[in-house]
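With one protein chain withheld, the remaining protein chains of the complex are depicted in position.
Chain naming follows the written order as A, B and C, and within any one chain the residues start at number 1.
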Amino acid sequence: MSVAGERDQRGGINFARLLMSFGPLLFLVALIVVFTVLKPSFMDPINLFNITRQISITGLIALGMTFVILTAGIDLSVGSLLAFCGMVAAVVAKGGSANTLSLSTSGTQGFGWFAALLAAVVVGAAAGGVQGLVITRLKVPPFVVTLGGLTVFRGLTLTISNGGPISGFDASMRWFGTGLIGPVPVPALIFAAAAILCHIVLRYTRYGRAVYAVGGNAEAARLSGLRVDRILVSVYVIVGFFAGLAAFVLSARLNSSEAVAGIGYELTVISAVVIGGTSLFGGIGSVGGTVVGAALIGVLQNGLQFNNVSSYTQSIVIGLILILAVAFDRWLKSRVRR
Amino acid sequence: MSVAGERDQRGGINFARLLMSFGPLLFLVALIVVFTVLKPSFMDPINLFNITRQISITGLIALGMTFVILTAGIDLSVGSLLAFCGMVAAVVAKGGSANTLSLSTSGTQGFGWFAALLAAVVVGAAAGGVQGLVITRLKVPPFVVTLGGLTVFRGLTLTISNGGPISGFDASMRWFGTGLIGPVPVPALIFAAAAILCHIVLRYTRYGRAVYAVGGNAEAARLSGLRVDRILVSVYVIVGFFAGLAAFVLSARLNSSEAVAGIGYELTVISAVVIGGTSLFGGIGSVGGTVVGAALIGVLQNGLQFNNVSSYTQSIVIGLILILAVAFDRWLKSRVRR
Amino acid sequence: QDKLTILGSVPNLGFPFFVHMLNEIKAEAAAQGVNLTESDGQNSATKQTADIEAALVQKVNAIVISPLDVNALAPAIEEAVKAGVPVVTIDRRVDGVEGILAHVGADNVKGGEAEANAMVAAFPNGAKIFHLQGQPGAGPAIDRNKGVHNVLDPLKDKYQIVFEQTANFARAEALSVTEAGLAANGKPDAIVCANDDMALGAMEACAARNFTDVKIYGFDALPEALVAVRDGKLAGTVEQFPGEQSRTAVRIAVAFAKDKTEPKEKLVLLTPIVIGKDNLDKAERIGETK
């Protein structure tokens, strides 16, 4: 199940086996091949970097969502929270002048990118924490709490922005969205670093063990002395943090924070996690899977656009391929197990 | 847990106890009281009938969704399927002339309302059945299959309608959306009849009890001799049927089938079911709860609009009240049990 | 007698265009000394219908509405007309309902045509074009798309749309879609977008590749786009005068509600224009830019 967990006897990762046992990855590779054959320029590094940059926003949130879903929870509020954090970051970056529409990058009278970043992640984490507390203290199911959050955060965003965007950040902030280190886009690097960090946390730390245990059997986890409620709150803090980070990167990339940002992201993000093999019933899954899931969606969208497929047909094809990728994975697994 | 199940010793339904033990219902009553105090015309029968008509569309789908969620499944495709069925109904009603935009209600050269209704529910049920088969045969989780369905059906809808709406149905068809029987809107009557039927099926038939059993523990249900896969397919057929019925009523009401109809309905519908006390983990819930959940959402929206609350504030208030209603329900239940 | 109350309903307050529209309705209502009930369709025909129904129960004296979808809102508007409430539609015209007091609008199809014509004028010798469409199935997306094609389809030989995709009226999507388009097709001469948000997203994608001479056209003339036009980053944006439409509509509605004054014209059509660097002063919201 765990992508990163497929190791051969000597402890190294056996890629051939990994490929053969994880359907979505195989599908991803197949798609890349098909798109390259259709249009060789698909493999142009510019395009590949475009894809990594594009998946980095929802990918970052999907990392946090992996923690949540591993505990058998869900967070539907991420799209709205992203818009909210983005707006907060913009207000901070522009020094509190909420409705400045100037696109000029000069003479910012605001608090700079660092304060904006800090504000976005702190607000995101705090909002997640509040939702986590409502879930654990008031015993309201995560679906309901975060569905409420979805409308509440959107309303708050519209209220602080009065419906409009806040645009025009200084170059130092924009670098996080549009900059390159060598040939690699900064958002992609941020995503990669975050993915590695999350992988390490989930796989090699005591906290990660606890997350799997709580998702695997919450009652057994409690009877084994884990502070289940704290762990549950923490995963919502984490996903909130990532929503804030993604918001910062998105605002930097678009040079604008919009009230309508992130609409529908919850489904994209949850798809990435679920296609990556994480079970909605908790306890099973991995960061590697989520990265593959996010990449699959990104490659599919980009490849179809690349071939200028009509948007109607795109919808149909994307839907079918997502189902097929998971069906194929189940089939592979059923061949291996039982 | 079961609204309809709260009975006193002598077998009658004890309303006082029901009220005191089911938070959302208490909340609904409280909201109605508050809105009436704020603006007595809220209680105007016309307004009340408006509310029933407004909730009937998502309410119908929520009835079907109750079956699905009782089996621990989910259907995210309902909004798109609604649009798809609506478009099919329109094509049939207008006799195959897909792009007729005339609003004229005269001289229909189509196949009439009955054929349109039949087409909508058959297509809905069939689409649901296909998704059910993919879920049970290919063992793809319902979340993934119906998320795929969400994009596939939308793409199909756009393809058959070429993006535009199909409008202008004859009076006999429009009656299902706008007609009255006595003072009561036809859509509300359809919803009420369907709700009663679903309640009887779920509570008083072997099939209904089997749905609960499958959701409570699918493996145990199988071992007890239930045909689990057939039951699972059947609930997706049911929700598809209701999506088709709702599509017909909506098209009749708006005198138009739109390609963008039903976007985001999945969340509204699932909220109604979940707020009504049905567990996303299956096995627990009731039709009565779903009706209360749908009514709670409808009354909230109408009441806030009635009091001219700004739409941004509306979002915030609705989100908070949904969470509170469920939190209150949990609190009531925790006082009674253990 | 009590103050009159009118309903002002717009399709979706998530978009700045409609926020502006509602603000103008609000301002004019205040100027006319009437109460205003606000309604946000939240991008749902059923929600906007429900709002109208609620307003009818409350016996508003007039309705000023920009319908989300002209077909789907027709029954609700018909209901209002039947109930004897004067209705003035803004921006999007509802055909087929008898008895609407007046329509004040600027046709989206005409706007699309104006946009395409501006682009054609900028490239008399033909051009390679990207076209970013709005949300599939949404009324304005359909109309604007129609307008663009009305102009460009007969000129197919010279003006090739090499890349045509939806970006759902959203900036982030426009950015990604344009990036893919640029990677697949190289630099175009022009990008025609169905709203300003998408134009601004396309602008970022071009800027990232240093394609600063691509002419990008938006739609709606939002302040942010006007700034970009002024700075030479966008080639133009279509102005439909939503504020003027709104104010006119409110004046007509209030006049009728007060003393049955019939409007001078049942149909007030403002011709959409393309705002470029040279006619920025014609833009309605130029005052909001700094």
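One rule holds in what follows: a contact is a pair of C-beta atoms (placed from the backbone, for glycine too) under 8 Å apart; a residue touches a chain by one contact, two chains touch by 3 or more.
Just so it is clear, contacts and distances are computed from a predicted model.
S.K.: Which protein name, taken from UniProt, belongs to the chain you can't see among "Sugar ABC transporter ATP-binding protein", "Na+/H+ antiporter subunit A", "Nickel-transporting ATPase" or "Sarcosine oxidase subunit delta"?
M.R.: Hidden chain, UniProt protein name: "Sugar ABC transporter ATP-binding protein".
S.K.: Considering the full assembly, with which of the depicted chains is the omitted chain in contact?
M.R.: Counting the whole assembly, the omitted chain is in touch with A, B.
S.K.: Out of A:A213, A:V239, A:A252 or A:A272, which touches the unshown chain?
M.R.: A:A213
S.K.: Could you list which residues of chain B touch the chain missing from the display?
M.R.: Residues in contact with the chain left out: 11, 200, 203-206, 208-210, 212-213, 215-217, 219-227, 282-284, 335-338.
S.K.: Considering the whole complex, not just the chains shown, which residues of chain A touch the missing one?
M.R.: 1, 204-207, 209-210, 212-213, 216-217, 219-227, 283-284, 336-338
Going forward, only the chains that are shown with their structure count from here on.
S.K.: When the C-alpha atoms of chain A and chain C are each averaged to a single point, how far apart are the two points in Å?
M.R.: 33
S.K.: Which chain C residues touch at least two other chains?
M.R.: Residue numbers touching two or more other chains: 13, 136.
S.K.: What are the residues of chain B that contact at least two other chains?
M.R.: Residues 158, 163, 311-312, 314.
S.K.: Taking the touch rule as given, give the residues of chain A at its contact with chain B in the complex, in rising order.
M.R.: Of all residues in chain A, those touching chain B are 76, 134, 138-141, 143-145, 147-152, 154-156, 158-159, 163, 267, 270-271, 274-275, 279-281, 311-320, 322-323, 326-327, 330-331, 334.
S.K.: Using the touch definition from the top, list the residues of chain B that touch chain C in their complex.
M.R.: These residues of chain B touch chain C: 39, 41, 44, 46-47, 50, 53-54, 57, 101-104, 157-158, 161, 163-165, 167-168, 174, 177-178, 250, 253-256, 258-261, 263-264, 301-302, 305-306, 308, 310-312, 314.
S.K.: Okay, in this complex, where on chain C does chain B touch?
M.R.: 13, 37-40, 42-47, 49-51, 53-54, 56-58, 69, 71-75, 95-97, 135-138, 141-142, 145
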